[in-house]
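Notes to accompany the following structure.
For this depiction, one protein chain was excluded, whereas all remaining protein chains were kept in their positions.
Think of it as A and B in the order they're written, each chain with its own count starting at 1.
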Amino acid sequence: MSNYLLSRIGQAAIVLLLAFAASFLLLQALPGDAILIKYQNPEMGLTPEQIAEIRVLYGADAPIWVQFGNTVWNFVQGSFGYSVQAGVPVRDLIAVNLPATLRLSSLGLVAAIALALLVAFAATLAPLRWLRSLIASAPSLLAALPVFWIGIVLIQIFSFRLRLVPVINPNEFQQLVLPVATLAIPIAAPLAQVFIRSLDEIEAQPFIAVVRAKGASRAWILFRHMLRNAILPVLTIAGVLFGDLLAGAVVTETVFGLNGLGRVTEQAVSNQDTAVLQAIVVLAALGFVFVNLLVDLAAPLIDPRLNRKIGAAA
Amino acid sequence: MTVTTLARDSAEVLADRILDIEDLSIAYRESGQARRVVHGVSFSVAAGEVVALVGESGSGKTTTAQAVIGLLAENGEVEAGSIRIGGVEVSSWNDRRFNAIRGKVVSLIPQDPGASLNPVMTVGKQVGEVFRLAGQRGEAHIRELVISLFERVGLSDPALRYDQYPHELSGGMKQRVLIASAIALRPRLIIADEPTSALDVTVQRRILDLIDDLRRETGTAVLLVTHDLGVVADRADRVIVLRHGRIQETGKTTDVLEKPTSDYTRQLLADAPALAESAYREAPSATDPVLSVENLIKDFALGRGQSFRAVDDVSFSVSAGTTHAIVGESGSGKTTTIRTLVGFETPTGGEVRVLGQAIDKLRPDALRQLRKTIQLVHQNPFSSLDPLMSVEKIIEEPLLNFERLSGAERHVRVRETLDRVGLHADLLQRRPRALSGGQRQRVAIARALVLEPRILVLDEAVSALDVTVQAQILRLLVDLQERLGLAYVFVTHDLAVVRQIAHRVTVMQAGKAVETGAVRDVFDNPVSPYTRDLIAAIPGGKRSPFTRPRRRR
Partner (left out) sequence: MTTLDLSKPTTALKSRVQLVKWPRLEPTLVLSWLVIALAIAFALAPQLFTPHSGTIGLAGNQLKPPSAEHWLGTDEIGRDVFARIIYGAINSLSGALIAVTVGFTGGTALGLIAGSSRRVVDDTIMRLVDTLLSVPGLLLQLSIIIILGFGTTNVAIAVGATSVASFARLSRAEVIRVRRADYVEAAFGSGGRFLNVLWRHVLPNSLGTVLAYAALQFGVAILAIATLGFLGYGAPPPIPEWGLLIAEGRKYMTTSWWLTVFPGLAVILVVLAANRISLALRARS
């Protein structure tokens, strides 16, 4: 077991290091030099010598492997360099904006899970067959909606038509309810799709017929037999959902004009502020790898068959 | 029918008929159309009786049985007729009403024990669930009930089993667990849907004995669904023969088996290897072997320096024009043995010689050339043919690998071969999907034959097929052997088939060859106790041509 854990962590570290190297090569070593973009601006009136000095200050003149080594070392220490555009350390920028995004996305995730469970249970337990298939097809419709469009339409309906959510001087709940819904819908859709498909596959298994032959009701079968079997395929997309959640936060924060990491990301791209984007990309990869590691460790708790395989491998 | 007989009949129903099916028709709704699969079937099952529903695939036997316990697929529907359980009409019941009698009055022993238990729940909990659904409470109390049930169905260490998961049990043990939950509430009728087809013969016999014993103790009636006339001969009081959803024949088992009245039943009996009267095949005069296996050993690495010996010192040889059978239960190493014969596995030790060449010492291209001589036919014709290719392309492919022939020449060879395996040229442009199982296996045989090899290796080549189709393919194989002088290595789990087709046989158990010899000698005077066990376990003892001890009671 501990052997398995170690090799799994080792794999995660390799992926992370590769991601880091790739992002470094793409964003730092290739053109799009943020320093030049900012300081070559004629309005600043800097001489080429002064620009070169600034480049030395930022470490941009060193050989590439030195830069790479420096960057890795700085990242490990928690220093992500300077935002060229904002002129503040990237770490501060992230620290200031992280809480808001964390709050938005965790609320969005909870809402998405609740929504997905609701749809999946309804699609399994609804009394009529056509009603079940109708409910089961809802997620694929939701998955086709662009996130930003959901946000705009929600604002139009709830703020402008129904006037339920004020745009000006909203309280905290009013400020968050629409963004959370906007974020939750596109996350809930694939979640529900995978969950419903997985429930369907489990329902077709012979052992479900055996449980039915014992006289168990649909609800009994769903909660005592299908749920635990069906949850594993859902967990395997957790990493992807984590990414979707971040992407959703970028769009949602932009649409609703909220401050947060998403907004920072969007502005970093617009201003070609590579240091900021690189820090966010690496942190996102770290989060992804961490989430998947958790899933892998949790899986044997859900399915005892995986336990045996791990035991055999270790 | 007069009013008085009707009244008498219904009185009888109330007295002792557990199950009474009358004029039952069932259809499946597929894309708006109803496809009827059961047509006007009537029969009944009395208390304590074992009634067998026998038929090949598509006969409607399983559908009928599913309707009795209300477990038809969602698109299935009882169109007409009645199903009465203990005199109560249930055919129009919905799921909720059925739940009142499931487990308590009617229960189910399913087909495939491997897939019939929830993989993420302990088996004790799964059996205990029957009591919970019946309204019993108390963790300790239910645990006690389950453990005593486990004892009754002959599970070793019942208290230990309670907390185990299905993957920790063998197939036979899983089936015992399922039987435990089927008998837990002492139902009046047990539906046993092919309860042993997924199990090895020796396990099959023990499970059927168990069902027999429990039935005798409790007086429960059993509706036994099976394709195996041997099982019917041993176990059923009465039998109903189904074909395409219609009853062909019904009656007492002994009557039906000894004096069948319908042609179809006669055909089934003639084709069932376990029941068929046929002499041992006489071997042609011995010639030099075309294939010889000496002290073959095959290990599989399990990682961390450990390994598993799948084949342990097996030797035999095969002469032209003869069939050598390799028989054994699952995990005996029979499939690994033949995969080394055709070069899909390399032996760890020992030697395989094909026409005098040691095949493990061949370079890749020489091995490829050798394939003109030795060909493998896979077990499952549903997976061994490329679904995207036409029959013509499939049979033609080996020719493309070896011979520089023009398109016209290839076409002629393909048609000759197709003819040889008894298929019509109409099928040339069909895809495998549009063929029946028997036709597919003929195509697979044609593909193996088109290079005109000397040796065919057949891996359970008939076990995925219905008995009548199986008999046709076996006849084809014997016929081809006599015409072309082929040598066969025939792998099977079915000793009855061995007796029909093979000249010599190797019995394998746990990787070892426990017995090798002429089929007649092995059957008449088995040396190893394992072979004796295997022979005794062939179902159909009451009518079997083999002389063997009565089964254990």
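Operating definition for what follows: contacts are C-beta pairs under 8 Å (C-beta built on N, C-alpha and C of every residue); 3 or more make two chains touch, one makes a residue touch a chain.
Remember, predicted model here, so these are calculated numbers, not experimental data.
The residue touching the chain not shown here, chosen from B:Arg371, B:His411 or B:Arg475, is B:Arg371.
Seen from chain A, the chain kept out of the figure touches residues 14-16, 18-19, 22-23, 26-27, 30-32, 140-141, 143-149, 152-153, 155-156, 160, 239, 242-244, 246-247, 250-251, 254-255, 265-266, 268-270, 272, 274, 277-278, 280-281, 284-285, 288-289. Although one chain is not drawn, its touching partners on chain B can still be listed: residues 31, 342, 344, 368-369, 371-372, 375-376, 378, 380, 383-388, 397-398, 400-402, 434, 444, 447-448, 451.
The working rule: only the chains that are shown with their structure count from here on.
Work out the mean CA point of chain A and of chain B, and you get 50 Å between them. Contacts from chain B toward chain A in the complex involve residues 69, 71, 74, 95-96, 98-104, 107-108, 110-112, 115-121, 129-130, 133-134, 165, 167, 178, 181, 302-303. Of all residues in chain A, only 129, 205-207, 209-218, 220, 224-225, 228-229, 302-305, 308, 312-313 touch chain B in the complex they form.
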